[in-house]
Each structure stands twice: as structure tokens, then as C-alpha cells.
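Quick one: the structure is below, and I'll ask about it shortly.
In this view, the complex is presented without one of its protein chains, the others remaining in place.
Every chain is named by a letter (A and B) in the order it is written, and numbering of its residues begins at 1.
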Amino acid sequence: MTTYIIRRLLLMIPTFFGITILVFSILQMVPGGPYEQELLRIRSQMMLTGEGGGGGGDMAMVEIPEEAKVRLKEFYGLNYPAPVRYLIWLGVWPKEIDNHEVAFELGATESIFKLKKTESLLVRAEDEEFAVYNMDGTAADKWHARLLSYDDVTGAPNVKIYKRRLRGILLGNLGVSYKYAEPVWTLIKERIHISAYFGLISFFLSYLVCIPLGIAKALRHGSKFDTISSVIVFVGYSTPGWILGALLLVYFGGGSFWDVFPLGEFRSEYFEYMNFFEKIVDQLHHTILPVIAYMVAAFATLTVLMKNSLLENLSQDYVRTAFAKGLSEKRVVFFHTVRNSLIPIATGIGGLLGVWLAGSYLIEKVFNIQGIGLLSYMAVINRDYPIVMGFMVIGTVIRLLGNLTSDMCYAAIDPRIRFK
Amino acid sequence: MSRKTTSQSIMEKRWRKFKTMKRGYYSLWLLVSLYIISFLLPLLINNKPLMLKYEGELFFPVFQYHAGEKFGQVVHGEARYRDLQVTFREAGEGNWMLMPLYPYHPNESLLSELPSEPPTEPNGTHFLGTDNRGRDVFARLLYGFNITLSFALVVALFAYTIGISIGAILGFFGGKVDIIGQRFIEIFSAIPFLYTMIIISSIIQPNFFLLTLVMTCFGWMGMTYYIRGEFYREKARDYVSAAVSMGANNRRVMFRHIMPNALTPVITFMPFAVIAYIGTLVGLDFLGFGLAPPTPSWGELVNQGVADIRYWWLVVSPMAASFCTLLMITFIGEAIREAFDPKVYSRLR
Partner (left out) sequence: MILWRKVTPFAVLALLLAAAVTLLNCGGGGDVPISMRTKPISVMIFDTPPGADPAVSAELGGAGFEEIAESLGFSTNVGRSFGSPLAKKGGRFVQRFTEFPSTLRLEGKDSNSAVITAIGGLVYETLLGLDAETLEWTRNLASHWKISDDKMTFTYRISPDARWSDGRPVVAQDVVASWRLRVDEGILEPYSNTLFGRYTEPRVLSKYLVEVTTTELNWRHFLYFSSMTIMPAHHLDEISGAEYLEKYQFDMMPGTGPYVFVKDKMRKGKSLTLVRRTDWWQSGYEENVGNANFDEIKYVIIQDDRLTLEKFKKGELDYYIVSRAQWWVQEFDTADPAFDYLHRGLIQKRKIFNHRVKGIGGLAMNMRRAPFNDIRIRKAFQKLWNRELLMESLFFNEYEAMRSYYPGGQYEAPDLPVVHHDPGGAVELLRQAGWAERNSDGWLVKNGKIFELDMSIDQTVERIFTPFQEDLARVGIKLNLRYVTPQTMFKNVMNDRDYDIHYQNWTGLTFPNPESSFASSMADVGGTTNITGVKNDRIDEICAEYNVMYKASDRIAAIQEIDRILLDLTPYALGWYAPYTLRLAYWNKFGYPDSYIGYSGDWSSLPILWWFEPEQALRTEAAKKDNSLTFPHGTTDVYFDDIHPPRENSREAL
């Protein structure tokens, strides 16, 4: 078993690279990538903003200057070919940042570059190489210089100075969001607890309710109880969670009808002013409606799966044998069959965990919860690729581990299954 | 030769057993007949008459375009048949027409006919009211039933065939096949759905065929996990060893012996999957990758209803419709499962 687990873990490495390369390539193919979107945004700003800010009248404003386009491309890393971009993202290839062009006078051996009002750099030509110094003559070791081109007219060299930055996923860095200019990990960290909170609560609650309900339905298969409960869970399944959420908010949120629950949000506005006891109450108060919305669909599948699986097992020979041995019904059902019926349910655990941790854009939108779902959806819409890739990595890791866990669950529940 | 007869008799036995599950049996009939009828909807729910007699001549406007002027009606373009019917009746000159049972077209805005601003509530003329630009919800719901169910069934059929086959292979052979196959599925399932839709829709306008294809490509992976698990479990059972020792080949063991026993999760999930695919169509509509307007779809109705939930009929109708579909498919699924169960009594004692 241990060797199996180790082998599975090792196999995750090629899978991980396979997935990241695939997704990375797809992102490069999507029309209207971040660079194009940024150009469109700038153009629309030129056209649509009116007062004071401009209005974009004359020819000079129609086309975005080439130098500006180059800078934007550098920002999005598009000055590198796609494979190199992937390596940069992995963190095995340095990216050149803070690029500046320094012009030399013809024949001059050094040139001063004004970085900002209070800071300048000295670029010296040493043989065929170029080096960067601080103004006091010490070497500026963070900076590098490289010959860019010779001026068409004068023949004087143009030098590019830049810093090198090595940052990537293999170094534990998910990158920085294009839009929010903040580390992706920070953005996720700010929200993960919210989505995980709702996700895990819904996850455990639905298992806690569905397994007993499924058992009860199987034992009373075909009875009135079975039919009625089926109808109820199916009504739930046919109702999209976010629509139910919207309805619940209108009826119980206090805006139009009964004021029983708060109108969305994760916590009260003045949560930090509350004492410990009030905080718990407040949190629970805010939890109930979203959790219902999260759970409504999962109920039906789990319940019916549990029921059918148990029915299947109850018809097995070993059950008859067990009864023949004179075991009590309770013991047969709970000790023998339930255990076996949990196998298909166990299969889903890995996947479901991932889904719930990922949150749901629509439910979060309806309840105004700043969770993972909202962030990742907006990232997709805004083509914020570092966030998209970051989520992809986290999601992949969760799913890979989830699949392994499912297989472990199989083996744990059914001693006959052996993975080699 | 003899093999064939046995299998036929097994199928017959199953069918006979299936017929004894009353609710499953009736659900099947109901669903199949509704689905077949839904292809004939233009004859039942339409704003053009099936047959029209004008000045001694017979016309079949439901099949052919006729300008209003032809029937002495002062309109631009096609005749307004409901108005024309009133004219005929009042004039009493022997002109008549046979309108479909429910004389409204799903894509027809009734803005100038409605008593108040749309959406209007359900009433005797419009059984389920009208939507936010005065189209008849009942007509749209039924036309949408055909499109939606076709989509869901086609996708479910293909996705399940692929998913079951691959899952069976992985679970049955295990070892290297399983490990490598699973890695490929893991990689494949990481493809971002939304971006793929964006890429595709930037190249061609999504249509019914394309949407089913895409959904099939994205929909088959989930089932492999369950089937693979079932196969792992069943493989260890005695009857499999027995079949193998009797010299049955792999395909026969997989599909004749193990498969019938491994179908529980498939049958359980099938109804949910069908509804989930309907939900996907709703989602695609929501994201703007759905079928081109004004195609009647349930998703479009739900979206309208959610935009303003005071118009309850816009939310309730499609949701009730999908609930009934779900219930019917579930009953059918249950009956199939029991029909396939070789044990005489499938319940405790």
C-alpha cells in the first residue's frame, strides 16, 4: 500500500506538468487576451471618457504609440516566446523587469540615467560590455545592462538596463494578479476561509443528512415515505441554488417580507466590535441561508446514490447468509451492507471537496460574499491569467490528492480491493 | 446461435420485469410520447392555421407563407391570421380557417394585443402568462422542451457511452492501463470549459450540434471514476473468476458479466445527468454562449424570471417542467435498475 501511495504521488509530477502545459497553451490561444483587453480598455477610455479627462479628438490619440505597446507587452511578458513564458511562470527562467533604454552620446564611455527625481544611475561602456553603477561609483549589483542597438543616424549605442527577477510556481510563488497588482496567493488567502467555511459546512451537512436519509429510503423502498422524500429532494435538485438563494433573501431578508435573516454578507458590518458569544451567533445567523443554497442540489444526488447502492447490497448473497446466521436486522444493515454501500459515495468525495472549495460564483454574487468563486469568475472574465493559473494549480493539486483519497477510501471500505 | 437466443430471452425477461414496475413503465410511455409529440408542435401550437379556405380556394399556411393581401387583409407581409379569423367570422362569407389548438407562436411578441404591459400573469388565453416582451410562456416552454430534452439526451447518450467504456477498461485491466489512463483523464479534465467556449464561439456561432459536441467532450469524465470503482470491486468477485476460468474473453467478461452489476451508479446518475445537462444549457444561456435568440429555451425563461422574481410564473414554469422531467427519468431509471437485477427479491426479506 505504501509503495502504491508513493508511486501515485510520484506520478502526480508528470500529470501536473501535463495539465499546466495544456492549460497554459489554451490560455495563449484565447482571443482577446490580457494585452488585447488592455489595448481595448485604453482605446475605449480615449473614446468614451468625456469631461476634463479628454474625449480623444485628434489623430495622435487614435493609435496607441508603439513604445507604449512595447511597454505593455513587456508587462504581460509577451516579449518572450510562449515556451519561455511558461518557464518564467514555472520560475526557472528569469524575467527582465524595470526595463529602461539609455542613450549614449557618440564616443562617450558613460551615460547618466535619471531613474526618478532623487535617484540616478551611471551606465559605463567597458570594452564591448556595459555595466551599471550608482552615482557614488559603487556597482549597482541589481542592475544589468545590454546593448540594444546602434542609432541609425549617429551610430551611437542604445543600451537597455534592467533588473532580473526569478519568480514562479516552483519557487512557491503563484505570481501577481494583472488587475489587482497583488500576489495571487494574498488574494486567495483573503477569501479562501470564506469559501472553505461554506463549502465544508455544506459538505459535512449534506453527508450527514443524505447518508441516513438514503438508508431510510432504501429500507422503506417503495413506501409513501420513499416517494414523498424523493419528490422533495427532486424539487430541490430542479431548483438552482442561486435562484433559491435569491428567493430566500427576498422572503426572509427583511427587505420586502419577513426580517428573519441578514441580507447576505459573510458577517455583520460591526463584527469586530462584538464579543465572542455575539460573534458566534452572528456568524451562524449569516450562515444558514447560503448553506441551504449551496446544499440544495447536492442533496438529491447523494441521497439517491446512497439509496440505490444500499438496495444493491441488500440483495447480495452475503446479506441472506447474514440473516440466515440469525443476525439482527440492525447489525446486518449497519455493520455489513452500509459499509459496502459507501463505496460509490466515497468515490465522489475527492471531486466534491474540490468543487465546494472552489465556491460558486452565482451563489456568492447573490449573497454578496467575497469568496473564491467570485474572484475566479471575474479573473476569467478579465483575463487575469496569473489568477486563472493560480486557481488551476490549486484546483489540480486538490483534485489529484482527492482522486488518491477516493482510491484509499475504496480500499479502506472494501478489503477485497487492492491497489498495486 | 444458441447464445443469441439466451440473450434475447434475458432481454425479454427484463422487459417483462420492467413492465411490472408501474411508475417506471408509465413514466417511460409518458416521456416518450411527450417527446414524440414535441416534434409535431408546429401543428399544435402556432399562430398560422392548418387549413384556410378563402373564396373557394384552400390554403395550408402552416406550411407556406402567404401575404396578408392575398386574403384581403391590409398588413405588411404575412397575414395576421388571428385577426383574419375574426374578420372571416364577422363577415360570414363562407371563408374559414382551422387554427391549431393553441394559436400562439413561441417567438411572437404580443405587445399590441396584451391588456397591460408584459410580463402578464397566467390567464385563460395565455396558460402560463407572457414573458418580458409579451411572448407566450406556454408555447415557449413546450417548444423549449423539445430542444432542451434533445440536447440533454444526446449529450447523456454519448457522454455515458464514452465514459462507461473508458471507465470499464481502466477498472478491468487496472495496473498500468489504469494508471496511465487516469493521468490522461486528469489532464483532460483540467481544460478550462469557459475559455474553450470563448475560443470556439470566436470561430463559429454556437449551434445545437456544436453545443452537444462540446458538452459531450466535457461531460464524459465524471462517469469514468464511478465505473472504474465498480469494476475494481466486481472484478474481485467469484463469478468473474468463474467466467474467466471458463475461457470467456476479456470483452465478454467486461460487458456481459461485470457490466450489468456495475450499472448502479450509472442508472442512479443518469436522470441527474440529464437534468444537469439541461442546467448546463441554462448556464450557457446565462453566459451568452447559448443558442441564438429567439430560440425558445428553458434557460432563457429562467434568466428572465431571476432578473425580476416578482414574475413567479417565469421561474416556476421552467423549474416545474424540469422537475417533472427529472421525476419521470428517475422512475424510469429505478425500474431499469430493478429489471436488470438478476435477484428475485431485491428487498430485505
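One rule holds in what follows: a contact is a pair of C-beta atoms (placed from the backbone, for glycine too) under 8 Å apart; a residue touches a chain by one contact, two chains touch by 3 or more.
Keep in mind the model is a prediction, meaning the values are calculated, not measured.
A.B. asks: Thinking of the whole complex, not just what is shown, which of B:10, B:111, B:177 or B:242 touches the missing chain?
C.D. replies: Considering all chains, including the one not shown, the answer is B:111.
A.B. asks: Quick one: say which of A:18, A:94 or A:254 touches the chain that got left out.
C.D. replies: A:254
A.B. asks: Using the touch definition up top, pick the residue from B:198, B:221 or B:240 that touches the left-out chain.
C.D. replies: B:198
A.B. asks: Touching residues of subunit A against the unshown chain: what are they?
C.D. replies: 31-32, 36-38, 40-65, 67-69, 71-72, 75, 98, 115-119, 179-182, 190-191, 204-205, 208, 212, 246, 249-250, 253-256, 259-260, 263-265, 269-270, 273, 278, 280-282, 284-285, 288, 330, 334-335, 365-368, 370, 374
A.B. asks: What residue numbers in subunit B mark contact with the hidden partner chain?
C.D. replies: 64-65, 67, 75-78, 107-109, 111-112, 114, 117-118, 132-135, 198, 201-202, 205, 288-290, 292-294, 303-304, 308-310
Throughout what follows, only the chains that are shown with their structure count from here on.
A.B. asks: Quick one: in the complex, what on subunit A touches subunit B?
C.D. replies: Subunit A residues touching subunit B: 11, 14-15, 18-19, 22-23, 26-27, 29-32, 219, 221-222, 230-231, 234-235, 237-240, 242-243, 246-247, 250, 300-301, 304-305, 308-309, 311-312, 314-315, 319, 323, 329, 333, 343-344, 347-348, 351, 380, 388, 392, 395-396, 399-400, 403, 406, 410, 414, 416-418, 420.
A.B. asks: Mind pulling up the subunit B residues that touch subunit A in the complex?
C.D. replies: Those residues of subunit B that touch subunit A are 174-175, 179, 182-183, 186-187, 189-192, 194-196, 198-199, 202, 222, 225-226, 229-230, 232-233, 236, 264-265, 267-269, 272, 275, 279, 282, 302, 305-306, 309, 315, 319-320, 322-323, 326-327, 330, 334, 337, 341, 343, 345-349.
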